[in-house]
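Missing here: one protein chain of the complex. Every other protein chain is in place.
Moving on to chain A:
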Amino acid sequence: MLDFFTIFSKGGIVLWCFQGAGVKESFTGPVNALIRSVILQERSGSNSFTHERQSLKYKLDNEFELIFVVGFQNILTLTYVDKFIDDVQLRFRDRYKNELVQKGALMLLNNSFEFEDDFQRILREAEESSRTRSTTYMRAFQESEKSKKTVKSMIETKGGDKGKEQGGKKSKSSKKEPPAPEPAKVEKPSPPGQKTLQNGNQGLTQEEIIQKKREEFIRKHTAGPTEKPSGQRNKQTKVFPVFDCLCMPGFSFYANKHLVCLPPPPPPPPKKGGGGGGCGWVKGWVGSKSLSQEDMEPVLEKMKEHLIAKNVAAEIASQLCDSVAKKLEGKVMGTFTTVASTVKQALQDSLVQILQPKRRVDILRDVMEAQSQRRPFVITFCGVNGVGKSTNLAKISYWLIENGFTVLIAACDTFRAGAVEQLRTHQRRLNALHPPEKHGGQPVVQLYEKGYGKDAAGIAMEAIAYARNQAFDVVLVDTAGRMQDNAPLMTALAKLIAVNMPDLVLFVGEALVGNEAVDQLVKFNQALADHSMSEKPRLIDGIVLTKFDTIDDKVGAAISMTYITGQPIVFVGTGQTYNDLRSLNARAVVGALMKA
């Protein structure tokens, strides 16, 4: 059933691998794609990944720096895979503990890991257990809960509550006559982690309701922090503490007449991180303490809030923190390092890694390459309204002219009033700064415009043809600003890009944007992918981050944008004059982000 299973070190050496019967393709490609898309881009929060027709699941072992990857066909839904990877990991660690503890590439190269038999055994067990679990029989009526209720409790009255428990909804309840077997059912504990409001209060007296609520309150406060459901998505586990307050018993919902004195909150449960008497904290100092999820949780929460305060989009911050947690789980800390410092260092490294470009960014070299091929280098600017496309286009043309290239500006913004005139003014100014006499008689900047109201894609195509004829080096295409939700405009943009095939598609985004950045980029990319006819659609290739001088150190937008697209930030706009164009310094931005 499995296509392949590999165990390899983080340094890249494969310790053991298994290839399923009948599978001919090598798994190196998919696993490399997994490493590059997920682990290196800090998306290790969820542990599965789809590559073409295969689904890959993986587990990181941070103590011995190993990675376990399993791959199977997408169409199969194998339920045992998660537990299977865990079992394999434990077995491998137990069996080769002595060798792995030595740590070092020499150990990996010299040992051969004969894991085949153990692997087959665990696989057989996993497959059998999944088969036995799937046969569940339906319950007979006598076994169900409904048979235990009385008829009277299930009667709905006007304005009253329903006979069943409602999970997570708050609605007013009214009191009813209590039938005898009620308390037995009502004391069934609510499923953990859900905000259930026990509306099954049919017919309890006021005092009994208050008593019940009191018990719930106590229970919630003693068992609260550990009641996180593991299987649910990360978003749902963010149980807002505010809601808990509103659900607290004694507030006006149920007891308007009685003033309820809440019992004093019970003492907090003893901290279990210490581990036995006084030696626990020493162990934390001396090293050889491995990090667990509980240790990192408070630090990560704080870091997440810090990032959100610095204008990183909320879901990006949470995904980043999950990814860092996965990377550090089980890792053994060095001497005299605290959990907080390890987590901070790991987060800092991840942020620097995200901001480093994944491919070479050298526009001048690419323009030279296009020059040698006798075709113009086409750059398209897109973005929402008012982010600074035209201003930054002018800055970039100034930069290109300073480096000795000739530029043609294509005015494909045929909608906004004054757009063409604005570009014409820029053209005149730039030509005044670099007069044609100094550049062999030909003006360095020219504007190609066809007025207002025409089709932008057509103008772009004509502009590129004109540039090719007149041997211009670069064509800068300015488009109209559009909201990401505006479907017809997004279609028009996608058509412009698909038809003209520019060399570089730059998304212009302002640094002031917060959570909106995620939405904008996702929808822009989606539109470009949907409306392209070819198999490999042209997506956003780079980001221009504008208005960087208006934010002091709330530089989170840079992280949000790079994380979502995976594309580098090519330019940073730091002002409104021609000289205010910079490139991104990853270390400085991360320093500003992590500063308290």
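One rule holds for everything that comes next: contacts are C-beta pairs under 8 Å (C-beta built on N, C-alpha and C of every residue); 3 or more make two chains touch, one makes a residue touch a chain; residues count from 1.
Note that in this section contacts and distances are computed from a predicted model.
A chain of the complex is left out here; the name its UniProt entry carries, from "CCZ1/INTU/HSP4 first Longin domain-containing protein", "N-acyl-aromatic-L-amino acid amidohydrolase", "Signal recognition particle receptor subunit beta" or "Cytochrome c oxidase assembly protein COX20, mitochondrial", is "Signal recognition particle receptor subunit beta". Within the set A:40, A:78 or A:308, the residue that contacts the chain not displayed is A:40. Touching the chain that is not shown, out of A:11, A:386 or A:488: A:11 (per the contact rule at the top).
Taking the complete complex into account, A:356 is the one of A:211, A:356 or A:470 that touches the chain left out. Shown as candidates are A:22, A:104 or A:386; the residue that touches the absent chain is A:104. Within the complete assembly, residues 6, 8-14, 17, 28, 31-32, 35-36, 39-40, 65, 104-106, 108-110, 349, 352-354, 356-360, 362, 365, 368-369 of chain A touch the chain that is not shown.
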